[in-house]
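The other protein chains are all here in position, but one chain of the complex has been omitted.
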């Protein structure tokens, strides 16, 4: 298996088309595929169809930059830095995006069903809620392109007469999954350290998997402890070496989230003008990760550098 | 959390009742919970209801000793040492056990559904096979005790009009899961090394989890690498220190399967008389694992001892 | 002037509801404080876990997000959303979820999604995240709210997370096998739910307020007939909370005025 190492620019050009359904790895402030997201914005992809559980800085950026047409999600925010994502909120209220709400378990089960080839998946979660009663996507969009014919269906448990109602959900099989991992072996094997969120399910469910990684390591290293590996080599379509590739979100064992940058973003995100300035300053000018990191600056990167024993930056000023 | 360390005898007495539905961890010749299975036989438990995917030496012993009334399984054999389990075959043909056949994916999905609180689970696997058309359990047994009302149901995909038929399976929530692990921390955290088969799903689905383990290790050790851990401490009801607790099956990183013993068993298993002699010689007399291991003998144990770099015994005569 | 803040008494009031051995589904903020303080004081065998998959982290530093790398350190297991969310509904455990929301109704149903409609949206919140799942599947739910009429409403704009639904046995009839809100902890007091009707009533009000004031801040009729004054925080509770749980006051915020001046 030869490792398909690419630049972010080439990977986006080759694998991401306008209108694609895209799953974003990570969770709110952790392991967002930021490098590739900035490249998607630079290449001005349009009408993307995001499928996520809880995002996140990457979703904010993509929505804000006008790349997104529709979103299926459970949570749109950047934790304490934006309990509701500013760009997400604005685009929703201005009806620039169509949003379909699910719960985190719904989304995760749907990725799992896609990954496992299950025709559908059922849960009790959400019965009698407006999540299962209402739909944010227009009726005309249903059943077209990647939009499933039904958001979900409520049915009686077919096996247990006392089982009551259940929520039946369609699987997700995104066109592309974007994952940021700590390690990829030079055989292609991918290892995520710390919590995997739903990244593994997303990658297995997707037609194309693009992985950005902190380090490419020898096969001997990554295969010494295969219990820790996350995805087999043949599952990965493109690998992009990406030091600090999740910045300003965290990457366990490598760096913490960047509170300075996230607070800056928090200030610039709400208004269109200042958000545009953010893009002009932090996204458009950089055609290499090195250029971007120079702009972030070594002082900042040293502050968020993870302690080897802890995996985060102890004592970091996180206010 | 205080660690509930017990002897096998106390654990079986306390947690396993006649008629219980029991999931066996491991797979054919690997990580079978042999120590606890021998204790179940010594305590003459009856009418057990085994739920397994592919077993295995432990299932052979329990069926042969007359502890088992019914079995749901996908595969009953000990790999090359008994492509069809001799005691399983005999008990089935003499109608001493009721057997319900599923596929491995069916059984694994059912454990997963139990572990995840899913009301049911659906797959395309097995459509138009006799696995989904026929039932080995008597109609009278259906819906009583732990026997699900339906082996499964065939229905049309409720979400996809072109989805065709699907197999809908009931979840499994066994009374007891018996797991053999390499490590349990003194905080109760459980780590399985190498392939986990469906042990994690079985444990999560079960009402009671009994873990035998090669070593009890300090919390500091097991929590240094939590990415490698398999079950959180509060999931485990009883822990039994059990060096060579899976013998004669393998335990990755500790020992290989024991071809000498499995070949001996292969010879003694087919006939009732010789099988009874096996029990008299290898099961009934030993009230401690140390006594049993003395009978196995140090020469034998040295032969199967795992090489630290490989996790198995290289060059072992496996004919 | 009290010698503790509303945030402090909220964390402690919620912490008092935790039983030893509970499996606590924590968010960040107040729920982290409540979970941690209860573990240190009266529920040492309670376990904290996060929907992101971190089970029982050491929490040497307070995480500010459920995806904070601080929830991945010296855990019992680092796992995934699928595992963490399925732990919520494990029938073997008393799983208690701490939730917040933008709106709550008298049956403890929560809105964390939107105001208005999808067609004509007035306001957007982040969405339920795992809250709908916790509200559906956990053994019990403890809700944190700011006590304001616009948040305690007669009718939710959107029901994101099912509480007692329409009250009485509605929740069981809907097919939920367990769960439902246990208490609502606000900056004014602690609300509970009537055994029969499942309607919210005032159980405790903090010494800083009185039942009538609480009712006046509630947008639906709140039964205050059973209300009693909360026990004020003990010295032990405050000491543990301030010195042990959040010494940097990352979540606690500024010290109360009297304490600062002491």
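To keep things simple, chains are lettered A, B and C as they appear, and every chain counts its residues starting from 1.
Note that in this section contacts are C-beta pairs under 8 Å (C-beta built on N, C-alpha and C of every residue); 3 or more make two chains touch, one makes a residue touch a chain.
Just so you know, these numbers come straight off a predicted model, no measurement behind them.
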| item | value |
| --- | --- |
| Chains still shown that are in contact with the chain withheld from the display | A, B |
| Residue, one of B:53, B:70, B:173 or B:191, that touches the chain absent here | B:53 |
| Among B:20, B:39, B:186 or B:201, the residue in touch with the chain that has been omitted | B:201 |
| Among A:233, A:247, A:261 or A:318, the residue in touch with the chain that has been omitted | A:233 |
| Residue among A:189, A:249 or A:289 that touches the chain left out of view | A:189 |
| Residue of B:20, B:39 or B:101 in touch with the missing chain, whole complex considered | B:101 |
| Chain B residues that touch the omitted chain in the full complex | 26-30, 53-54, 73-77, 79-80, 83-85, 88-89, 92-93, 95, 99, 101, 103-106, 108-109, 112, 124-131, 133-136, 163-166, 194-198, 200-201, 250, 252, 256-257, 306, 310-312, 314, 318-319 |
| Chain A residues that touch the omitted chain in the full complex | 1, 115-117, 187-189, 204, 207, 223-224, 226-227, 229-234 |
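Assume only the chains that are shown with their structure count from here on.
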| item | value |
| --- | --- |
| Closest chain to global C-alpha mean, per-chain Cα centroids | A |
| Most extensive contact between chains (C-beta pair count) | A-C |
| Between chain C and chain A, distance of the C-alpha-averaged centres to the nearest whole Å | 28 |
| Centre distance in Å when chain B and chain C are each reduced to the mean of their C-alpha atoms | 40 |
| Centre-of-Cα separation between chain B and chain A, whole angstrom | 38 |
| Shared-contact residues (touching 2 or more other chains) in chain B | 116-117, 227 |
| Multi-partner residues of chain C (at least 2 other chains) | 72, 78, 82, 86, 89, 137 |
